[in-house]
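Here is chain A:
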Amino acid sequence: MGSPIELAKDKELKEIVENKGIEDILGKSVPYPKDIEIKGKITKDIIEEISKSKKEPQWMLNLRLKALELFEKLPMPNWIAGVESIDLEEFAQYVKPKVEVAENWDQLPDWMRDMYSRIGLPETEAKVLSGLTAVFDSENIISRLKDELKQKNVIFMPMDEAVQKYPDLVKEYFGKEFPMADHKFAALHYALWSGGAFVYVPKNTKIVNPVEAFFIIGGEMEGQFEHTLLVADDNSSFGTSYIHFIEGCAAPVLRNYSFHDGMVEIYAGKNSQVYFSTLQNWSRSIINFNNKRAIAEENAHVEWVEGSIGSKMTYTYPSTVLRGRGASTKNISIGISNGPYIKDVGSKAIHAAPDTKSMIISKSISSNGGIATYRGLVKVLKGAERSFSHVQCDSLILDEKSQAYTLPRNEVDEPTAIVSHEATVGRLGEDQLFYMASRGIREGEAKALIVNGFIRDVLKSLPLETVSILTRVIGLEFSELGSVG
Partner candidate 1 sequence: MNSFEINIENIKKHKWQDIGDSPTTKYYTDWSQYEKILNKQGELKFEKPNGKFDFIVGPCGNSNKAYEPKLIKPEESKLASYHFYYLNEINEINLDSGEYAISFCNPISERWVSQHLIVNIKENSNVSLLIYEGRKSPGSSVIEINAHKNSKSNLAILLDPEIKYPTAYLIRKAIYSQASMNSMTFSTPTLMNRIEEKVVLFDNSIFNHKSLTLSYKNSRVDNIIDTIQVGRNSDSDVSGLGFAFDSSLSSVRGTDIITYDGRKSRSNFIVEAIILGNSARAYTMPMMKIETGDVISATHKSAQYRVSDDILFYLQSRGLTYEEIVSLLVYEKSLSMANHLENIKEKVQEFIKQKLDRIFKNQL
Partner candidate 2 sequence: MPLETIDLNVTIGDKQILNNMTIKLERGEVLILMGPNGSGKTTLAFALLGHPKYQINKGKIILDNNDITDYPTYQRALMGLGLAFQNPVEIPGLRLSMLLNAIQMKKSGSSFDISSIDPKLIIWARNKARELGLQPSFLEREVNVGFSGGEKKRSEMLQILTMDPKYIILDEPDSGLDVDGIKLIGETIDSLRSAGKGILIITHHAEITKFVSPDKVMIMSKGKIVDEGGIELIKKVEEYGYKDYEGVQ
């Protein structure tokens, strides 16, 4: 056997022997999370000012102040990679009821205006898309739906308004599903929240058509720290699609801020059904935190659908706590990281009662140097007898530069539970590309086709409108147009 020096001459062993050890090789290939630098400060005064301008009751102000305290105490979450600095002072400017975006057409970046003209959009429509005008002008749809909801005694209004009009109802549920101490940015959210929607569906009420509900929520969802609270009382059902761009063309949406920290809380009462879907295609400058949590009571069913396509980095982990016997949750997530961006998405299911079920399907796609990460947790507490959970997470890596990470955790404290998880990583082969090219299909189009095939089984369980939008977005994303910005 050679001495360490002789072995070192062998190219392959060099790294190990040169004082590195395996751990260092391990270390090299894992991006070490850096500490995020926080610039500026948010003072109590700013919070008090916000609360005063919204005419909030004392309990809401107290909640904000407590959250600010927590924000300062809590450590930086160390599972975040790639976020380098956050400017808190920048945030304070945007905490207003309506977020201002670019004032006029000329303020839009060249590439965006270019894109709209290439797609063949007239300037007026493009303005709507870019958020220049009020997002939803479809008055007749809104008023028709508003009538139906009013008849059924459904409360559906901006969150700020609800705090004033229905303080007791809001107080009962606000902040109860997603604890502010959960992580630093949840606390920040609670301190600065503004905008969002409040929906209360009374007992035994069923709202059948999910997509229409979106138009009303959509406008309210524009915000940096929007807080949406959806309460489905016993035996009710409600679904909403929160789509972050408009039906018709899925161009990226521009925002002037660079850090988004929104939250969705859902309370699903006994036997209720709630369906919440988000499709996001934000511009590439944005760091997107999305805090989503649902509590499901006895026999309730909560379904999350998450499509993450845009933004520089997205961190979102819709979670459901199955608190009542027989509660169930389904979590579908599609994340596309096309370009040097990060999608760190996942899900959490906590089984805290017997006979609960969770089903999680995640499809991640990375290409052009993107990183797609699935981060999940399935926790079955003792006593959650006969619980069942299955997680399927598949990744598609479209080229040799891109990466996929799958980081699931399964913790089972209950002997009668069955918990399983499967993951595959697939790739786009050169032979597939060549075959398509020989049929005249260009690389971008081929990628879009393959991605659509990859997510096909998931598309089956989504409403038609969502599917058609998603398909168009994917097409755009992988075409030449999509890869800019």
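Convention: a contact is a pair of C-beta atoms (placed from the backbone, for glycine too) under 8 Å apart; a residue touches a chain by one contact, two chains touch by 3 or more; residues count from 1.
In picking the candidates, the idea was that all candidates are chains of the complex that A comes from, given by their letters.
Remember, it's a predicted structure, so these values are computed and weren't measured experimentally.
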item	value
Touching candidate - 1 or 2 - for chain A as found in this complex	1
Of all residues in chain A, those that touch candidate 1 in their complex	1, 4, 12-13, 16-17, 19-26, 29-30, 33, 78-79, 348, 366-367, 377, 379, 382, 395, 397-428
